[in-house]
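The other protein chains are all here in position, but one chain of the complex has been omitted.
Labels A, B and C are assigned to the chains in the order they are written; within every chain, residues are numbered from 1.
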Amino acid sequence: MKKILNDPEKYVDEMLEGFVAAHPEFYRMHGDSGKVVARAEKAKAGKVGIVTGGGSGHLPVFTGYVGEGLLDACAIGDVFASPSADQMADAIRAADQGAGVLRLYGNYGGDIMNFDMAGELVEFDDIECTTVLLTDDVASAPPEDHAKRRGVAGMVYAFKLAGAAAEEGRDLEGVTAVAQKAADACRSIGAALSSCTVPQAGKPTFDIADDEMEMGMGIHGEPGVWRGKLRTADEIAGEMMDRLLAETPLSSGDRVSVLVNSLGATPPEELYILYRTVKQRLEAAGATIVMPLVGRYATSMEMSGVSFTLCKLDDELEALLKAPCNCAFWRVG
Amino acid sequence: MKKILNDPEKYVDEMLEGFVAAHPEFYRMHGDSGKVVARAEKAKAGKVGIVTGGGSGHLPVFTGYVGEGLLDACAIGDVFASPSADQMADAIRAADQGAGVLRLYGNYGGDIMNFDMAGELVEFDDIECTTVLLTDDVASAPPEDHAKRRGVAGMVYAFKLAGAAAEEGRDLEGVTAVAQKAADACRSIGAALSSCTVPQAGKPTFDIADDEMEMGMGIHGEPGVWRGKLRTADEIAGEMMDRLLAETPLSSGDRVSVLVNSLGATPPEELYILYRTVKQRLEAAGATIVMPLVGRYATSMEMSGVSFTLCKLDDELEALLKAPCNCAFWRVG
Amino acid sequence: MTLSKAALVQAIDRVTLAMERDFDELNAADGTLGDGDLGVTLTRGMRAITQLKDDLPDDLGMALMQCAQAFTKSSGSSYGTLMATGLMSAAKALKGQTEFEVAQVSDLVAGARDKMQERGKAEIGGKTVLDSLDAVARATSGLDDKEAVASAAADAVDQALEEFRQKPATIGRARIFAEKSIGLDDPGMLAMQRIVKAAAGR
Partner (left out) sequence: MTLSKAALVQAIDRVTLAMERDFDELNAADGTLGDGDLGVTLTRGMRAITQLKDDLPDDLGMALMQCAQAFTKSSGSSYGTLMATGLMSAAKALKGQTEFEVAQVSDLVAGARDKMQERGKAEIGGKTVLDSLDAVARATSGLDDKEAVASAAADAVDQALEEFRQKPATIGRARIFAEKSIGLDDPGMLAMQRIVKAAAGR
């Protein structure tokens, strides 16, 4: 196992300890579960709160995106495991400024059950909650079943856009509507070249030969749509763009942002090689690229591979995308 | 080879094409060699220029750090190979604002020979040049031979500190003195768990067993001081801190910045686990940690491993460290 | 025929051992179409319960409630949450009792199945842990003898696996690979087979 750690059982606790120690200007632990991260400085009273939650092992997702113009708090579980309902309830309480809280997270069974339970718990605190689920992974179900799809890197856009709407002072209904609009605007697809290892499992989640790749793989190593010989960067980017553009038809004058994301080990050098094709395909469709993001935004620890996310913009979303935000991993404005 | 690319011969050209396309607000290609990156907007006239150069495969080093409060231009070679003297001369010309140019780079034979030749070439353009070499890797020669040491992640601090001094309007002599002071203030050590692959070589530079690590390894896979079984995070961080503190004795009241850097594949989760020990050791020595940096600042593509850099600060360096800077990978202020 | 806390503690020990033994197998089964953490979930959960077991109250309801909370705290995966939900349902049914009738087993399992269905919003027949519990509830209905209940439950989880193997997954991560899941055991059903058999001493 090519990992630097102490006790696999303490992986997440020690990670979070270092995380808040390294960035005290951005993050603090909330409550005593040790699994809830909140903004170092509470947002202004009356702002709608936004929480997310999910398993560890995806940095900067989830905890990294707690910050101004983004999230208010986050409950974080073990690697690839949902936090508990109690922890999620704590995160909701940390995020609440009296104007209600949006739960914004990926479509995973454990997270849904626990966030639902958490919602029942905070009903006693009179905190009004809404929910928006990310279902952006086009490889995980056909378009007619899009509600079954997994949530992947599209949540980066959802956090940003809903976060900006909340920071602007919109009410819970308004922020929830923006989050849903953002979730609807995003489509993603991933391709993996190697597995990551869940510390407690101690061995790679899946085996894949040295000259193989898998198209459509999920962010936890869930299988994709095909496995085969490793193709060239242009071929990989071409197929990924084909699959995305099939669901997000673009025409002249459309505006779109795109996230070319490393799943972890894949270096930025390779992302830039891929970005050439992404840009060429979007421009060939007549679209204007707004604020392209190239880097590591949503990862699976040391997995090698990439994902692309298209986020189609209108005036409202474009303005929200360009609005200021600030956390240890991303700053705009 | 777990890499996403097209033709290995075109790796760097395609990478740079995507790089400037993704970040046009920060970077532009200068001249026609296709290997010189300069700031999108020239710095103000009369500012001392700072150039660097070296092999590709270390993003954000080198090209990534071209930007306000950092570098003016950079000549970039093939993976792990120096750019040519002509390209370096071009970078020097791009950086020149009439106040002279500092060449600030790592202590590697190819880079030295070529930057020396480049200096001879730009003498014809009446550009005054100075040189500061980074020699921060403590594992690469004993202290008495420190001039023989390799330059590694310490250059991130040198770019930042010299860049801030230049932006402030200091003259060539002053900027060069700051760069030298920064270089003298930095000590680094790395540890690798796996090799990277130079695209044109097509196979890993070195073999290392799945349960092994190498302490003191260089940023191109040059051997280190020992190879043995993979240790725990606390043990690894402890030994790395021992080696750095042996050369940078700290006492109560000292201020120090520290960079906990991934060599590429190692995820931030593991860096945070390591940072706990780093912080504890520095605080135990009585030092105050200023602006710790945890992330991927100087890499070897998909190598897994980490490096630590200590940069001891005085008032001048602390102020320069905190001064604003802005590029696609790092923003302060 | 009645059982008390001692029987619960013994069952905890047997299930804990079984989960340690099946750690890799359950991770692998979950890894085929999911995220490979089912063994992790179950060993963590059972270890957390084991830590409590010497201090469990005699009130079986309160004892099971503590077990449920241990599961919740130790893991937030789907299975961990469902297990906690099922344990909590049994806990409510047994609140205030220090003994329970073997004849209650069928109702307790059926109650757990229903609460878990409410929580996870899956259908019976969808090839999930619910189907294993449903089979156990039906097979043990009307039985009052400890050994008879144990045998019926053990057979039921085996048969449920057989019966559903050729069906497609409809829920959880594997739903996305409905085609590929045909011929594969549902990892949650596999885990429930091991749990029930260990609890039944089979």
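The criterion applied here is as follows: a contact is a pair of C-beta atoms (placed from the backbone, for glycine too) under 8 Å apart; a residue touches a chain by one contact, two chains touch by 3 or more.
If you're wondering where the values come from, they're calculated on a predicted model, not measured in any experiment.
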- For the chain that does not appear here, which of the shown chains does it touch in the whole complex? B
- Message: Using the touch definition from the top, which of B:Gln97, B:Thr131 or B:Thr205 touches the missing chain?
- Response: B:Thr205
- Among the options B:Asn6, B:Asn114, B:Ser188 or B:Thr248, which residue touches the chain absent from this view? B:Asn114
- Among B:Asn6, B:Thr52 or B:Ser82, single out the residue that touches the unshown chain. B:Ser82
- Touch with the omitted chain, as defined above, among B:Gly31, B:Pro223 or B:Gly238: B:Pro223
- Task: Spell out, residue by residue, where the missing chain touches subunit B.
- Result: 55, 77-87, 108-111, 113-114, 116-117, 140-141, 148, 150, 198, 200-201, 205-206, 218, 220-223
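Here is the rule we use: only the chains that are shown with their structure count from here on.
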- Query: Can you name the chain that lies farthest from subunit C, using the mean of each chain's Cα atoms as its centre?
  - Reply: B
- Message: Which chain is most central here if centres come from C-alpha coordinates alone?
- Response: A
- CA centre of subunit A versus CA centre of subunit C: separation in Å? 32
